[in-house]
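All protein chains but one are shown at their positions in the complex.
Up next, subunit A:
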Amino acid sequence: MQKINKNAVLALLSLTSLVFLLFQLYYYKFYLSQKNGAVFSKVRGSQSGQDSTRWHVVRKFLGLLSSHNIPVYLIDPLILGLVDKDFEQIRSSPDGPSPECKYFCAPRDFTTFALLDKTWKHEVDLFRTAEKMGFQWLKIINKDPRLDGMDDLSGIEIPLHYIFKLASHAIHLVVFYERSGNYLWHGPLRLKQHMDRKFVPFRKLHFGRYPGAYEKPELLLVSIDDLKVQIPKNPSSFLEEMSHSRFLECRYREARAFFQLYPDDASLDAVEFRKKAKSLLHLAALTLNNLGVNFWLSSGTCLGWYRQCNVIPHSKDVDLGVFIRDYKTDIIPAFQKAGLPLKHKFGKVEDSLELSFQGEDGVKLDIFFFYEEDDHIWNGGTQAKSGKKFKYLFPKFTLCWTEFVELKVHVPCETRQYVEANYGPDWKVPVKTWDWKSSPSNVQYNGVWPVDEWDDVIQIY
């Protein structure tokens, strides 16, 4: 009797257990089909759950933005890197369903998107809807740099970054602004005092360590992992651009202080010179950019940017620097074609090369070529009448973007060291008489060109 009972109990228990197993299976199926996995992962928290979490969060986010007609594009370097590898295939099948979740399922803490500021209105509704969908969001605002250069405008703060978080995944939305000089700019991500420092692992974010400058990208609508997203038309060049996109803002406050001390020259001559220098710089930038030659503001032009955010009116020329590895033989013909005849050429590619072009209205364009050594960088100078050589030494530097006279140009990131090397510790004091052979504090005598080379290394037109 007892035995039967025991067996009956056992049978009953196993039956119940089976029923529950079925239940379990049912729920599992139900959630996979109905929900986005977020709930499920809350319960299970397993490794495989997180993968689809990311995909679901991205999908929700894209849905949220498209319902508000806000166009965003994907700039996540990790995904773009993967996309770039299979780019041909992705581009050729914009609608085809993808067999596996390849890009948006790799477990990551966040996915990065970009938003062009002018394509949306700062709607409150977006955030309300986001909250309703379960997103937590964080907005990072800061001063508008486009107005920073102006005296006395009350600092308007603009949104620079948004972070939308759902479950264990976050979307980093970088806001890009158009700026004078026909480029896009994004701001740095700086947390204010009261902000939640643990909202997302901020240090791991790909954008926001520094402000950045980018060309306006052409976009392409593709389908990745069954999600329709816009991506830069050329992911690899975008990634390349991203790797050295760091942007330096001009030091407007210091420039204002400088002008307090040394009032700006507002004479007609100064106005005229600035106008000419600006148009010459625009022309030079266009020519060099077309050739794909990297250049930066050097010497007096760089000092003008760093000290007063403007062209120094009593400087007589525009100075650019180019690494000798970027030298191209097309440079001279290209400038000539642009209406800037060669004025003189000193040195040779192997040593102390320097080109001068005659701009319109008597403003000269100097291009100095820089030679990299192990612990320093230098460029050369040549005195035409004596054949004497000079060498100007600079500490090593990298290049950053900045905006100067409505142009996106490079300057050395370590500008202060660069300027100080060139002009000494008193660079803040304007000097009107300047001798390029003796005034710079980094000049070294570098011997004399052999007389038989003179025809080659000293060419004056």
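Simple rule for what comes next: a contact is a pair of C-beta atoms (placed from the backbone, for glycine too) under 8 Å apart; a residue touches a chain by one contact, two chains touch by 3 or more; residues count from 1.
The rule is simple: contacts and distances are computed from a predicted model.
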item: Among "Protein O-linked-mannose beta-1,2-N-acetylglucosaminyltransferase", "General transcription and DNA repair factor IIH subunit TFB4", "Sorting nexin 6" or "Actin-related protein 2/3 complex subunit", UniProt-listed name of the chain not shown; value: "Protein O-linked-mannose beta-1,2-N-acetylglucosaminyltransferase"
item: Identified contact with the non-displayed chain, of A:Leu10, A:Ala257 or A:Val349; value: A:Leu10
item: Residue touching the undisplayed chain, where the options are A:Asp86, A:Asp125, A:Asp196 or A:Asp456; value: A:Asp125
item: Of A:Ser180, A:Ser237, A:Asn290 or A:Thr398, the one touching the omitted chain in the full complex; value: A:Ser180
item: For subunit A, the residues touching the chain missing from this view; value: 6-7, 9-11, 13-14, 16-18, 20-21, 23-24, 27-28, 31, 35, 39-40, 42-43, 118, 121, 123-125, 131-132, 134, 144, 146-147, 149-154, 156, 178-182, 266, 268, 271, 274-275, 406
